[in-house]
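Take a look at chain A:
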Amino acid sequence: MAETAASKARGAAPTSVAAPGSGTPAARAGAPQVDRPVKIIGIVCNWCSYAGADTAGVGRFKQPANVRLLRVPCTGRIDPLFVLKAFEKGADGVLISGCHPGDCHYSEGNYYARRKFELLERMLHYLGIPKERFKWTWVSASEGQRWQQVVTDFVAGVEKLGPREGRAL
Partner candidate 1 sequence: MAETMSGAAAGKKRLTAADVVPGASTARAGKLGGNPYLPEICTVREIIQETPNIRTFRLTFDDPEVQKSFSFLPGQVGQFGVFGVGESTFAITSRPSETEYIQFSVMKAGEVTSAIHQLSLGDKAGVRAPMGCGFPVEAWKGKRILYVMGGIGSAALKATIEYTIEHRVDYEGISILYGATAPENFTYQYDIDQWQKRDDIDLTLTIDRECDGWQCDVGLVPHVLERMNPTPENTIAITCGPPIMIKFALMSFKKLGFSDEQTYTTLEKRMKCGIGICGRCNVGPKYVCVDGPVFSLAELRELPDEL
Partner candidate 2 sequence: MSRQDEIRELARVALSTGRVDYFIGWREAYNPSEVVPAFVDEPDSVDQLVWNDLCAHNLTTFLKRKMNDRPNAKVGICVKGCDSRTLVALMQENLVDRERLYVVGVPCDGLVDRRKLEKEFSDEIIDITTSNGTVSVTTHQGLTRDFPKADYLLAACGWCRYKNAVYADDVAGPPAEEADRHAKPVWTDVEAFEALSDGERDAMLEEIFATCIRCFACINVCPVCYCWDQCVNRSRRPELVSQKVDAKGNLVFQMVHMLHVAGRCPSCGACDRACPVEIPLSLLHRKMNKEIYDMFEFEPGAKLDEMPVFQCFKIEDAFGD
C-alpha cells in the first residue's frame, strides 16, 4: 500500500495511514474491551417477519433477548439511513427481515428492498461493519422456527465479535 486513495485524492504525500491515533487498529479489531450484552436492532416488516417472530414467541421457541424489534409496514419502507443511524448510535448489529420475495403484502416492496440492502451491505463492509453485524433475510409469518434460527445465529455471530467500537461509524 504505497499511496492511499484518500491522500491521493487530497494530492499529498501518503501520511494519513500513520496519523496519530491510528496505530492501534489491531487492538480495536481484536477482543472486545467492553463487557456488556450486545445490542441488536431488528427491523422487520409487519406482515411476515414480525408475525414470524410472534409465531416463534407463541411457540415458545427459545431465542436470545438482545434483539429489539422495530416494526415497519414493509421492507421497502426501510431507508438505509435507519441502519446507518442504528450503528452510529451504538448498535452492535442490525438484522433486517421481511416477506420472502414474491410474498410481499404490497406485491413488490421487497423486490426494491433487496437491491437497496445488497448495496447497503457492501457499503457497510467498506465502512468497517463486518458481515456478521449486518444481515438481511426473509422470514414468513409461519416460519417461527426459522426466525428462531436466524436470530440465534445472528446474535451468536455478533457476540463472537462483542460490542462494537468503531471510530468512523
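The rule is simple: contacts are C-beta pairs under 8 Å (C-beta built on N, C-alpha and C of every residue); 3 or more make two chains touch, one makes a residue touch a chain; residues count from 1.
Per the selection procedure, all candidates are chains of the complex that A comes from, given by their letters.
It should be emphasised that the depicted structure is a prediction, and the values quoted were computed from it without experimental measurement.
This complex pairs chain A in touch with one listed candidate out of 1 or 2: 2.
Here chain A touches candidate 2 in the complex through residues 1, 3-6, 8-12, 16-17, 19, 21-22, 24-26, 28-29, 80-81, 84-85, 88, 101-102, 108, 111-112, 114-120, 122-123, 126-128, 130, 136-138, 166-169, going by the rule given at the top.
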